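Omission of a single protein chain aside, the complex is shown with its protein chains in their original locations.
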Amino acid sequence: MTIFETLESEVRSYCRSWPVTFDRASGSRMWDVDGKEYLDFFAGAGALNYGHNNPALRGPLLDYLSSDRVVHSLDMNTVAKGRFLERFQEVILKPRGLDYKVQFPGPTGTNTVEAALKLARKITGRESIISFTNAFHGMTLGALSVTGNSMKRGGAGIPLVHATPMPYDNYLDGVVPDFIWFERLLQDSGSGLNDPAAVIVETVQGEGGINVARLEWLRGLADLCRRHELLLIVDDVQMGCGRTGPFFSFEAAGIVPDIVCLSKSISGYGLPMALTLFKPELDVWDPGEHNGTFRGQNPSFVTATAALDYWSDNRLEKSVLRKGELIEQSLAEVVEPFDGISTRGRGLIRGVAFDRPELAGEVCREAFERGLLLESSGPEGEVVKLMPPLTIDDDDLAEGLTIAAQSIEAVAARELVGTTSGANR
Amino acid sequence: MTIFETLESEVRSYCRSWPVTFDRASGSRMWDVDGKEYLDFFAGAGALNYGHNNPALRGPLLDYLSSDRVVHSLDMNTVAKGRFLERFQEVILKPRGLDYKVQFPGPTGTNTVEAALKLARKITGRESIISFTNAFHGMTLGALSVTGNSMKRGGAGIPLVHATPMPYDNYLDGVVPDFIWFERLLQDSGSGLNDPAAVIVETVQGEGGINVARLEWLRGLADLCRRHELLLIVDDVQMGCGRTGPFFSFEAAGIVPDIVCLSKSISGYGLPMALTLFKPELDVWDPGEHNGTFRGQNPSFVTATAALDYWSDNRLEKSVLRKGELIEQSLAEVVEPFDGISTRGRGLIRGVAFDRPELAGEVCREAFERGLLLESSGPEGEVVKLMPPLTIDDDDLAEGLTIAAQSIEAVAARELVGTTSGANR
Amino acid sequence: MTIFETLESEVRSYCRSWPVTFDRASGSRMWDVDGKEYLDFFAGAGALNYGHNNPALRGPLLDYLSSDRVVHSLDMNTVAKGRFLERFQEVILKPRGLDYKVQFPGPTGTNTVEAALKLARKITGRESIISFTNAFHGMTLGALSVTGNSMKRGGAGIPLVHATPMPYDNYLDGVVPDFIWFERLLQDSGSGLNDPAAVIVETVQGEGGINVARLEWLRGLADLCRRHELLLIVDDVQMGCGRTGPFFSFEAAGIVPDIVCLSKSISGYGLPMALTLFKPELDVWDPGEHNGTFRGQNPSFVTATAALDYWSDNRLEKSVLRKGELIEQSLAEVVEPFDGISTRGRGLIRGVAFDRPELAGEVCREAFERGLLLESSGPEGEVVKLMPPLTIDDDDLAEGLTIAAQSIEAVAARELVGTTSGANR
Partner (left out) sequence: MTIFETLESEVRSYCRSWPVTFDRASGSRMWDVDGKEYLDFFAGAGALNYGHNNPALRGPLLDYLSSDRVVHSLDMNTVAKGRFLERFQEVILKPRGLDYKVQFPGPTGTNTVEAALKLARKITGRESIISFTNAFHGMTLGALSVTGNSMKRGGAGIPLVHATPMPYDNYLDGVVPDFIWFERLLQDSGSGLNDPAAVIVETVQGEGGINVARLEWLRGLADLCRRHELLLIVDDVQMGCGRTGPFFSFEAAGIVPDIVCLSKSISGYGLPMALTLFKPELDVWDPGEHNGTFRGQNPSFVTATAALDYWSDNRLEKSVLRKGELIEQSLAEVVEPFDGISTRGRGLIRGVAFDRPELAGEVCREAFERGLLLESSGPEGEVVKLMPPLTIDDDDLAEGLTIAAQSIEAVAARELVGTTSGANR
C-alpha cells in the first residue's frame, strides 16, 4: 500500500485511473517514477494550455522567485500584479474592445464562479440563477448549485436551490426550437419561474461531455439575456485562454458577456490564479466584500504575464484551429466504420462519444497502457476527451492521435464488431 | 491614476490602507517600489508564518521548479505529494497520536471549509451547522453562511441559511454560564433548533477581533459535541501551523476535533494549499465527489514539506510562546495608562482593542507611516492585530513593538488625553 | 366610505370588481342590499357547486345545529364524521375502485395541498416538487411555492424554492412533444434537476386561465410518474366534486393519482372542509404530525354527507356534461365573428380568452352591470371564466348565457370592430 492509499482520503480520483506516481513533465509529456513516458492529452484538465514547465514562463518565474520579490500579497499593490494588469489590458482587453474591470478572487475556478454569482445577485437584487443541463462550474456551494452532475450535487448534503436548469444547445436533439421554453417562462408572469439574476453558461461543456454550443445559439442566448435584462456570465475557466482558438471562447460568437470567469490556464504554468471580469458599470463591490487569502499570487502573475506573449499576435489561435481540424479529421476517420461512436468538439477540445458509455472508459484504459493520458467526461463518462496542450508540436500530436486511434479501434473491434446498425439514441 | 485604480475592481481593500506598490520582501520585512522599508506584523494574514522568501523553503522550491518536475497534477500521485504526506504523517500526525485521513481540496481556506461542511452533512444526513458569533470561515457560499460579518454576508445576495450562531466564549461578558443556551436547545425536543450536523469553531477568532477561547471552553465544546453526537470541526486555517504555539491550535486544549481545516501557512511560502483532515471513519467521500483543478500543487507540497522541518522538535513552539509573552507584556505596558484600551491574544496572534473602534484604524495608519504593517479586525474594526512571522528575530520584534507602542501612544495622546474614567462597555 | 373601506385591509379584491354589498342568495342567484338580483356564474370560485343555500343540504344542517350535536371536534370521532366517511366510501370510493385513506387536514384548499406536499416529501425523503406553469395551489408557503402567479409569489417575501415548473399541456402551442423536456431531465443524471418527490397538477387550471389538459397528456404524466417513481398529486380542489363532469376530474383520463386534494365544494354548502386522499401504503403519518384546529367541522360533514346524494347515480355528471356543451356551443357562436377571442373549457368550467387581456375585465364589468357575476382569470386576467353551479337549471343557464353573449358582443363591437385578421399569438 502506498502512502496515497493509506493516508489520503477516498475522494482521490485521477490516481485510480492512472495508478502510477508521476515525477517529471515537460511540454506534452510526463514521466512516472519508473521512467515510463506518457503523452499528455489531458493537460491538467485545461490548466496546462502551454504545456508542462514551459521554458518561456519558467524563466521569469525562477528569476522572480530568486530575487526576494513579493510572493504573497492578498490585494496589496505589487509590481508583478501591476505588470500583469497592464499587459492583460494591452494584449487581451484593448484589442478586443473590452472595457472589463478585473477582480482577483480566490485563485480557483470555483471561486471566480462564486464571485460572479454573488455579484450578479447583488447587482440585480434577485436570487435565482439559470444554469444549463450538464454544466460544471465548481464544488463550493454556490458553484455546485449551478452544476448538473447528480453525484457531485449529492455531496452538498443540503438541497441546492436558487438555480434552475435550462436545456443546453441541442439537448433535445434538435426537436425543439432554441429557447422556446426559457423565453416563454420569462414572458409569462404566471410561469412560476423565479425572476433570474443571471444566466451562467460554458460555450463548450467540457466536463458535461464536450457539448459544443453553436455560435448562433450563443448569440440567441445573449440576445435573450439582453431583452429580459438578465446578466450573462460566461464561465470560461476551461474553454478560455485559447482552448477553442481565440483567447476568449465567446469571441467567435461575437458576443460580449456581462461577466467572465477565468482560471485554469490564466497563470499558464499550472499555478493557481483566477480572474473575474465584468463591465465597469457592474462593479458594485464594496471594498473587501469578497476576499481570499491567495487572491494575490505573484508567481502566478509573473507566469501569466509571460503567457500573454502568446496572444500578442494571432499565431496561437490559428495553430489551435488548425490542430483542432487535424484531430477532428483523424478521429472522424477512426470512428467512421463503427456504429455507436461519434465525434464532437471545437478548437483543441475534442471528444469521441460512445452510445455504450462504458466503452469510453475502456478506450482511456487502452490509451494509458499505450502511454497516452486521456480522460472521459459526460454524465455517464461516455465521452473520451482529447485536450492536448495548445502548444503541442505536430509530431507529438500525430503520435498521440495514433495511440488514440489504436485504442479506439481495439475497443471497437472487441465490443462493436458486427454491428451494422448501431444503437443511435 | 495607477493601473490598479483604473483596471482593478472596487473590491480591493488592503491597497487602500497601504497605498504603495510593494516589490521586495524578505523575512519580516517588505519594501515598496521607492525602496521604503516596512516591518511586517501582518504576515499575509497568517499565510507567511515562516516569513517572506524563507531560504530554507526557497531552496527546495527552486530546485524543484528548475528540474522539470510535475507542477500541476490534480489528484494524481506525484513524488512531491508522496513526500509531503510521509513527512506530515511523521512529523505532525504520529507524534500527536492523530490518525486523520488527509484530503487535498482546492488550495484555499474557504475550500477546505466547504469540504468540511459538505462532508459533515453527508456523514450525518443533517443540514444545519452551528457557527459562532464573529466567526470567519470564507467567502464562498457554504463558508460564508457560517461567517458572522454582516457586510460580507450581505454580499451573498441570497439568504444564508442552514447555520445558526451560538455565543463564542465570553461573548456575553461572563454573565452567562458556558453553553447553557446551546445545550438547552439540543436537549429540548421543542426548542425549534434544527438538529445540527456539526459545530465549526476557531480556537482564536482572528478576523472576528482576536477573541481567544479559553481552553476549558474548548474542552466544554468538545464534550458537548461528543454527548450530542455533533461533529466538531476546527477551522485552523489562520490559527494552525503554529500561530498560537503548537502546530494545531487545539492541542493546548487537549481535544481532538473530528475534522480540521488547514490552509494559509501550510505551504509555508505563501503558495496556495489547503488540507482537510478527518478521522478515518468519517472518510465517506466517493471518488471525485469533491474536486478542484488546483488540489495538486506540487510547488506548494515542496515548500510545505520543507516547512515541516520546523516541527521536528519543539523549538518553534517554545519560541512562539516566548515571543507572544513579550508582545503581551510590551502592549500591556503601553495601554496601561489609558482607559478604553485593552490587550488580548495567544501565542503570536495579539490584539489591542479600543472602546472607540475608529482608533484602531488610526493606530494602523500611524504605524504604516512609521514603517510597520498592522491591520485592524473585529466587527467594527476595533482591534489592532499584531501577527508577525513566527520566525521573526528578537531585534525585528523589538523594533516593531516600539513602533506599535509609538503609534498607540500617538493616537491615545491625541484622542484619549484627559480621560480618567474610560468608556468601558 | 363603507366599513369595508375604512376598516378592512387593502388585500380585499372581489369587492372591488363587484362594489355592492350582498345580502341574500339562493340557487344560482344573489341579491345585494338594494334588492338588485345577480345571476351567479362564479359559484364561490368553485365552492358552491350545488348552488347557494341548497335546501337538500340546508335541511340536515339546520337539524344538526338545532339539536345540540357536536360542532367542533378536531380529530375526535363523531357521529357526523363517521357518517360522512361511510357515505364517502360507499358513494365515491368503492364504485370507482379506489382504496384511498382519508385525511382531514385544516379545512382549506391550501391546507390539503400543504398536507399532500409534506406527505410526499416524508415518503420519498426528497425535497423537490414539480409543478406546472400557471398552476394555482394556495397561499401558504408550501402551496405558494408550487403556484405560478408572480404577484402572488412576490407576497411570500422569501425566495420560493424546492419547486421547479414544467410546461403544462399545450404551453408551447403544440410545437414541442409532450414531456420531452421533463423526461430528459429525469433520465439524465447530469441535468441538474433535483430529484423530485412528486408532481402536483390540476387537470384543468382554473386560476391559470381555464387551461385544459388533454386526457392523453394526463395519462402520459401518470405514466411518466410511474416510470420515474414520482408521486402524482392531483389538486382537485376546484375541478373535483363534479366541476368537469365526474366526481373526480381525473376519472375521464382513467388515471389513479397517488394523492388527491379536495376542498371547496366537498362540504357542498360553502362551509370550510378539505380532504387529502392517498393510497393506503402512503399513510406514513405519525399521529398528530399534521394537525389543525378546524379539521373536524361537523356542520361541514353534515352538508357534505347530504351532497353525496348527488353522486349516488350518474345524473349530475351527465347534466354537467350536457350543460357544458350548451355553454361551449353558445360561446362559440358568440365569438366566431371576432378575431382575437377563443373559447376553452371542459364540463362546467368554461372560458373566453382574449388576445387583448384587458378586454376580459371589460366583459366582466359589462356583465356585472347586466346582473351577471363573472370573473376573469389567467396570468394577465385575459380569460372570462364561466363557472355556474352544477345544479343550475336550464332557464337560469340560458339567461346567463344571454347576458354573457351581450357583454362579450358589447366589448367586441367597441374594441374589435374592423379587425379582420386578429392578433393571434
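By letter and in written order, the chains are A, B and C; residue numbering begins at 1 in each of them.
Everything that follows uses one rule, which is that a contact is a pair of C-beta atoms (placed from the backbone, for glycine too) under 8 Å apart; a residue touches a chain by one contact, two chains touch by 3 or more.
No experiment lies behind these values; they were computed from the predicted model shown.
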Problem set entry | Touching the absent chain when the full complex is considered, from C:Ser26, C:Gln187, C:Asn314 or C:Gln329 | C:Ser26
Exercise. Just one of C:Gly82, C:Gly254 or C:Pro337 touches the chain that is missing; which is it?
Worked result: C:Gly82
Seminar exercise, completed: Considering the complete complex, of C:Arg243, C:His290 or C:Arg346, the missing chain is touched by C:His290
Exercise. At which residues does subunit A meet the chain that is not included here?
Worked result: 158-159
Problem set entry | Residue ranges of subunit B at the interface with the undisplayed chain | 127-128, 131-135, 146-151, 153, 159-165, 167, 171-172, 175-177, 180-181, 184-185, 188-195, 208-209, 378-380
Exercise. Mind pulling the subunit C residues that touch the left-out chain?
Worked result: 2-4, 7-16, 18-26, 30, 33, 44-48, 52-53, 58, 61-62, 65-79, 81-82, 85-86, 88-89, 101-111, 114-115, 117-118, 120-122, 125, 127, 138-143, 145, 151-152, 154-159, 162, 197, 237, 263-264, 269-272, 276, 278, 283-294, 297, 299
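In this text, only the chains that are shown with their structure count from here on.
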Exercise. Which chain would you call central, comparing Cα centres to the global Cα centre?
Worked result: A
Exercise. So which chain is the furthest away from subunit A, centre to centre on CA atoms?
Worked result: C
Exercise. At what distance in angstrom does the C-alpha mean of subunit C lie from that of subunit B?
Worked result: 58
For this session: Indicate the whole-number Å distance between the mean C-alpha point of subunit A and the mean C-alpha point of subunit C.
Result: 49
For this session: Give me the residues of subunit A that touch two or more other chains.
Result: 127, 151, 159, 162
